[in-house]
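Each chain you see keeps its place in the complex, though not every chain is here.
Each chain carries a letter (A, B, C and D) given by its place in the written order, and its residues are counted from 1.
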Amino acid sequence: MHITDEIIIAGFGGQGVLSMGKILAYAAMFENKETSWMPSYGPEMRGGTANCITIISEKKISSPVVSKFDSAIILNQPSLNKFEDHVKEHGFLFYEASTIINPPTREDIMIYKIAAIEEANKMGQKQISNMIMLGAFLEIKPLVKRESVLSALKKVLPERHHHLIAVNEQALLRGKELIEINYHVSV
Amino acid sequence: MKMQKSEVRLMKGNEALAEAAIRAGLDAYFGYPITPQSEILEYFTEQIPKRHGVVLQAESEVASINMVYGAAGAGARVMTSSSSPGMSLMQEGISYIAAAELPCLLVNVVRGGPGLGTIQPSQGDYFQAVKGGGHGDYRLIVLAPSSVQEMCDFVFDAFKLAEKYRNPAMILTDGALGQMMEKVEFPEEGSLPHQVPDWATTGKKGRERNFITSLHMEPEKMEEINLHLQKKYKVIEENEVRFETFEIDDAEIVLVAFGLPARICQKAVELAREKGIKAGLVRPITLFPFPKKILSDLSKKIDHFLVIELNAGQMVEDVMLAANGKCPVHFKGRMGGMIIQPEEVLEEIEKIIQQPILQE
Amino acid sequence: MSQEILLEDMQCVYQKPATLTDDYMHYCPGCGHAVAHKILMEVVQEMGIQEDVIGVAPVGCSVFAYNYMNIDMQEAAHGRASAVATGIKRVLPEKYVFSYQGDGDLAAIGTAETIHTINRGENILMVFINNGIYGMTGGQMAPTSLFGQITSTSPYGRDVEHNGYPLKITELIAHLPGAFYVTRQAVHTPNTVRKFKKALRNAFEFQKLKKGTCFIEVVSNCPSGWKMTPKETLTYIEEKMLPEYPLGDLKVPAQNNI
Amino acid sequence: MIKGTVLINSENCKGCELCIVACSQESLSLSQKINLRGYRYVELSQDNCTGCTNCAIVCPDSAITVYRQSKQNYKKAV
């Protein structure tokens, strides 16, 4: 694994895209790693899409804005169309099965199809699909530890939602399981 | 700057800057929303009522800068912030502030221009900040952070310098640094004491009246004022230059970049070194005063300068003035909100060292 | 029975006006800007003046109006739409000229231009979308934000002591002799939309007759800035906005003046 | 009662539901499906549309076209 991981997370606004990136960044900080988080910003978000780049590294980070990524977590079709080509060779792409009709086609990257929304609906908590996705991602790319992610959650969730932490933890676990079930020996 | 640090936080550059200002004992902030710096105003409106100071959303940037003038003239530690188009509107006010020698902090979170442009990061306002976008001969002290940590630290430095020299100081940063989150460690609150200066208009009590002005009807007098200002700028140039170097000792090609691109160039230097290319980097931290001497010294022993900016080539002129023909100065820029990548810089380096050196 | 068959013996009674382009609008779901754009262009179409009208877009969410309105347009600097419109109208006095501005644009940074354009009685139409917030920059307080309104720069609610009063710029400018026709409309219900349309039509007719400045405020919504669903904004408009900004004409020309 | 119907451009619909509120006939409702831009869009869910145009008038995205039985046809039908 690289000592630096450059991750793009993209989807519709409201899918929790920015929080996922922030959670990763906080977790990295708690582990004394270098990290940066760069959101798409401004009225471009009016269009309904949002993305952020999180970088986690053992070394000082040069640019917080990169156009090629080690990892991509993609939650909707327009974002997949936009970012599939930006994953580095041998990189990793995670995509949301429930919203993406035309799946990625590249053969030089590792691709993980996660039905996170479906799973979240099954768990009766629509809001946590992003955490399921994150759990899956971290199972394949253990960039940060589980405890760090949980501490990070506390930072990112507004105080008034802290009662949801347990649910989010379950979601992370569910994501991990989805990988174990579908891809366990493949990596 | 040595200062006791506390707490590490993960924070947006804009917010880190605002938090730093509060800790630096900010008395008043006046500003108007504009992407990508609205978080500064937003942070203040959220925090200041719970802590100390004044925050006011003005009706425009023109109003903001003139409120800053008033508050600074009244002896307060005061600041405003904006982004490119808003900063252009402040140019008259800035010229007045510089002429009346009022200390204050100006923050320009630059976006892609000209015109309405984009909201993405840029360095297209270097000339405006460094050469003077307003009328007449004046200088701002300009600091260019390249990390969220520096977005914090330079607030303290800027206030210190501004007050030391009775001169407006500017933090010239960009949309990416403003919007991104990184780790940041804050100095303790209260570590930068502030006294109301004796020239301030606080009420004529037990002294002759004070007045703040930049008007001098006789050109003779106005020339004197200018000579005084120029002398002050000279002192600043002699004492306050700041820069950082990286791998320059044996360098044959030296990159020059400020702000975020300096970090990208550092990566490019590493990549170049991996390929056996003797590359180095000078990062001007103060854009005025410009680190002319180090560049001038280097120009006599290296083969090339390569200036990297997020604009069409602005600081490159200052590098050329420093090099003064002693070595070729190359330029590569991205514009309109595009950020350059380390690989692109490396490519540029390789192109340069492959071409035969033609001292024209 | 499938729709297709049904349509055969039906006639189309409402469709997107041809004076709108085919571009997909970037506005948030339910945004009043989009309605206002559409109605404005319907009037241009119905009056057959598409070739003779020049619009000025502001800086604000409607900055891209020129992408949607299929007419000649200029995009003005923040707050200066009425100055830009003045520039156009003075050199093309026979054309219809309108500016289209938000409340930050028209009533904060652009206050001087607003007042003086109207005071000169520039023979233009000013459309003023009052959504009580800075939509484009992410929901900051506007001059027209309500008492106690929570925005990203009034997180504890708009406080009169500190931030001043909701600015009723429309009431203010109605006092200017240069203002010929001043009215406050809305676009959140079919009925208000119909009235808005009538007002637009009046304004263009007056412009033709060189009557001076016509000014139409549109009380509008900003679901994103208000942090509400579009449906919730309808109630908010009725219960909060309209009491502060009551609909109706503020200045109408004497009958025989028209 | 006059018979009408609407055609909805579901790719332009952003699911704001303003048309639903405007329709006194309750002819419209939000689909469970989402369009390419990620929005649930509106569908004509009851066959009682009168072609009153209210929904279309308030639709910000000009996504609704309204048809009405012409007077003539209306008479024919009756």
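We take it that a residue touches a chain if its C-beta (ideal position, glycine included) is under 8 Å from a C-beta of that chain, and two chains touch if they have at least 3 such contacts.
Just so you know, these numbers come straight off a predicted model, no measurement behind them.
Participant: Taking the file as a whole, write the stoichiometry using the chain labels present.
Facilitator: A x2, B x2, C x2, D x2
Here, only the chains that are shown with their structure count from here on.
Participant: Express in whole angstrom the distance between the two chain centres, defined as the mean CA positions of subunit B and subunit C.
Facilitator: Using C-alpha averages as centres, the distance is 39 Å.
Participant: Quick one: report the Å distance separating subunit C from subunit D, using the average Cα coordinate of each chain.
Facilitator: 25
Participant: Which positions in subunit A are in touch with at least two other chains?
Facilitator: Within subunit A, residues 42-43 contact more than one other chain.
Participant: So which stretches of subunit D touch two or more other chains?
Facilitator: Residues 39.
Participant: Inside the complex, what are the residues of subunit D that reach subunit C?
Facilitator: Per the stated touch rule, the residues are 3-5, 7, 12, 14-18, 21-22, 39, 44, 51, 53-54, 56-62, 64-70, 73, 76.
Participant: Under the stated contact criterion, what part of subunit B meets subunit A in this complex?
Facilitator: 8, 10, 35-36, 119, 121, 175-176, 179-183, 260, 263-264, 266-268, 339, 341-342
Participant: Going by the contact rule set out above, which residues of subunit C touch subunit D in the complex?
Facilitator: 3, 6-7, 9-17, 20, 24-25, 27-35, 38, 187-190, 193-194, 223, 229-231, 234
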